[in-house]
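I have a structure here, written as structure tokens, and I will follow up with some questions on it.
Only one protein chain is missing; all other protein chains are in place.
Labels run A and B following the written order; every chain starts at residue 1.
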Amino acid sequence: MDAIILQILNGLDKGSAYALIALGLTLIFGTLGVVNFAHGALFMIGAFCAVTLSKIFNLSYEVIDESQTDFLGNPLKVKTPYVESWFGPELGGAIIDWAVPLAILFSIPIMIAIGFIMERGLIKHFYKRPHADQILVTFGLAIVLQEIIKYFYGANPIPTPAPEALTGSFDFGAFLGFQANAVIYPYWRLVYFAFAAVIIGGVFAFLQFTTFGMVVRAGMADRETVGLLGINIDRRFTIMFGIAAAVAGLAGVMYAPINSPNYHMGMDFLVLSFVVVVVGGMGSLPGAVLAGFLLGILESFASMNEIKSIFPGIDQIIIYLVAIIILLTRPRGLMGRKGVMED
Amino acid sequence: MGILEVKNVNKRFGGLQALGDVNLSVAENSCHAIIGPNGAGKSTLLNVLVGKLIPDTGSVMFDGQSVLGRKPFEINQMGISRVFQTPEIFGDLSVLENMMIPIFAKRDGSFRMHAIESSAQEKEIIEKAEAMLEDLNMADKRHFHSASMSRGDKRRLEIGMCLAQNPRLLLLDEPTAGMARADTNNTIDLLKQIKDERDITIAIIEHDMHVVFSLAERITVLAQGTPLVEDTPEKIKGHPKVREAYLGEAA
């Protein structure tokens, strides 16, 4: 029992990331009809927003402290981050420590701006081109974004810690009345899951309860009719692109402490997120979220030793295997609508 | 016994009865039109005829063989050719190539791996295709990029591609929809010529009365998924039920 709970929990954080990226992909696909291969790069840029902010906070100046010496007898240089000198060591230290959560605020305008620029500057011109062209140009864009990040940040992963208060683990076993220490789970992953849930809930609420969202949903269902009503759907779709970019970016920001960001993390996630979108059903938002979590959890179960001893390597291929089976038996995916991308 | 026999066909979509007890017999070498107001089930019926939709009950026989559940290419090989509402041609290919493909299909069947032979050496196929283009008065356009032709020319080419296979039944789905008057008349003339010169059965689903009355020998009027009446054009014109259901508004 506790093993099962542990695997479900383990699947949640990856599942959350899948769900968030897949949600954005689906928003873009559903509204603009564009297959965005650069969406993973947005996730990666989000993670590097966290890296950047944490680097900015750690910008320091050096003071030579005559009272202390290093082992060679030279006066010791003491580094003091500017933030600490401005806000005092206490508050300043806290700011540095909480760089990743603070990066959420920092990243939202950046991601929305990137989304707008991408849509207006590039994607807009590809609405009427074949899907293959959309895939190709966004694939090219993904390479470019990735290489830019690599140029500035290097090829190695950059560890970006979570706030110290959240670095411990939560003992689910004890909490649920099982054996203590049987099911322990890092706090940050819980935070990530909760964060993802809030974002997903927020996007759905936005689409469900605002007029803006209603129009977008109508546009997703039938673009032409909404256009005929004289509603400027294109501008709304641009905004949705920005939102989708922000969702991917936020997913990346919060993921930074879980996996140290590197420049190709976006591509790694993108391939899986596409699989998630397809399994969930192209164009279905609930499908994307559901499939994201399902596949995350499935992957985590497949990596249990008990299962691996029966099917060696199953953890490596389970997601692809599921996708292939789903695509062949239920081409519309779990929750896909009829007529979306069927040819 | 007609070449195409539709018996007791019913099709429901959820709560909607799209086709109710459709019986239809198309006589060999006749031109049979199926008309009806929007939503009468014309498209559904057409999709049943080409095996794309499987009816809940009933049968569709072409020359004594059931068409239900067959793939489009099998339907074609039974001798049914289909002309679409918007012309479906190979837009990236030249007009001559467009015409060669159906002739290849007729000769070689649904698949043949002739990967090393040269198309340019297929003299017989090219001759046939050029003769067909000649018949269509399109010989001068044979090296045109087909997507860049006018809609009327595309339609002409599409009909020609169907005829090149000598089908026994030609199914036309609103062949003049969205066409200018001149193109419509050209298409009517082409179809008349085909009817006169060839042993071919034509089934036409149409909206435009002008087209129907110029071509059809028998007309079935469909309303709310059921055949209302079937008769010759003269009788249909005067039929009170038809006037009421369909022509009333137009007459």
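One rule holds for everything that comes next: contacts are C-beta pairs under 8 Å (C-beta built on N, C-alpha and C of every residue); 3 or more make two chains touch, one makes a residue touch a chain.
Please note the rule applied: contacts and distances are computed from a predicted model.
Missing chain's UniProt protein name, "Leucine/isoleucine/valine transporter permease subunit", "LVIVD repeat-containing protein", "RsbT antagonist protein RsbS" or "Probable glycine dehydrogenase (decarboxylating) subunit 1"?
Missing chain, UniProt protein name: "Leucine/isoleucine/valine transporter permease subunit".
Looking at the full complex, which residue from B:5, B:97, B:217 or B:231 touches the chain that isn't shown here?
B:97
May I ask which residue of B:9, B:105 or B:215 touches the chain that does not appear here?
Of all options in B:9, B:105 or B:215, contact with the hidden chain holds for B:105.
Among the options A:158, A:278 or A:297, which residue touches the chain absent from this view?
Going through A:158, A:278 or A:297 one by one, A:278 is the residue touching the chain not shown.
What does the interface between subunit A and the hidden chain look like in terms of residue numbers?
Those residues of subunit A that touch the unshown chain are 35, 122, 125, 131-133, 135-137, 139-144, 146-148, 150-151, 267, 271, 274-275, 278, 282, 312-313, 316-317, 320-321, 323-324, 327-328, 331, 341, 343.
Residues on subunit B that touch the omitted chain in the whole complex?
Listed in rising order, the touching residues are 50, 71-73, 75-77, 81-82, 84, 88-93, 97, 100-102, 104-106, 108-120, 122, 125, 158, 161, 165.
The working rule: only the chains that are shown with their structure count from here on.
How many angstrom lie between the CA centroids of subunit A and subunit B, rounded to a whole number?
52
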